[in-house]
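Apart from one protein chain that is not included, each protein chain of the complex appears where it belongs.
After this line comes chain A, so read on.
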Amino acid sequence: MAIEQSFLLLKKQLAELNKNPVEGFSAGLLDDEDMYKWEVLIYGPPDTLFEGGFFKAHLIFPKEYPLKPPKMIFQTEIFHPNIAKDGSVCISILHEPGDDKYGYEKASERWLPVHTVETILVSVISMLADPNDESPANVDAAKIWRENPDEFKKRVAKCVRKSQDAFE
């Protein structure tokens, strides 16, 4: 896909999200000059431990988007089995399809070129509610989530409070 096409595709999504905002997050460019770097604000989903939090993240798109997935990195501290300590989100739909490397993920769970900012964020929001500890990016968080739910609750509550302070 030509570079102008990835630019136009992202521009189109930005216009669409501005016109029809989607519940659960807001999205914009990190820098008005750069269509490939987005900043999103995710609202902690209701009825989850993350409820009430405001989590800022960056989406960094490659020039080959949508053939290749973007990277997503939380800027707000967040304690979750599928988010590495540096904030990188590790979910299967952000992984390129491969027939050999990660046999445990079906092709259908991998990146597809029809994914948009909206579908990615919908997946990330559902991941917040429903961690997957089969391939944790934060091993400590996965262990605590599995073995000590009360402690996990506490650690998440701390992140939620901190995230709220940042927006006051």
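Points to keep in mind about this one:
Rule of thumb we're sticking to: contacts are C-beta pairs under 8 Å (C-beta built on N, C-alpha and C of every residue); 3 or more make two chains touch, one makes a residue touch a chain; residues count from 1.
Here, contacts and distances are computed from a predicted model.
Looking at the choices "RING-type domain-containing protein", "CobQ/CobB/MinD/ParA nucleotide binding domain-containing protein", "Transcription factor Tfb4" or "Anaphase-promoting complex subunit 11", the name in the UniProt record of the chain not drawn here is "RING-type domain-containing protein".
Across A:Lys37, A:Lys56 or A:His95, the single residue that touches the chain missing here is A:His95.
When the whole complex is considered, the residue among A:Lys71, A:Lys85 or A:Lys154 that touches the unshown chain is A:Lys71. Residues of chain A in touch with the missing chain: 1-2, 5, 8-9, 12-13, 62-64, 66-67, 69, 71, 84, 88, 90, 92, 94-102, 105, 107-108, 110, 112-114, 116, 135-137.
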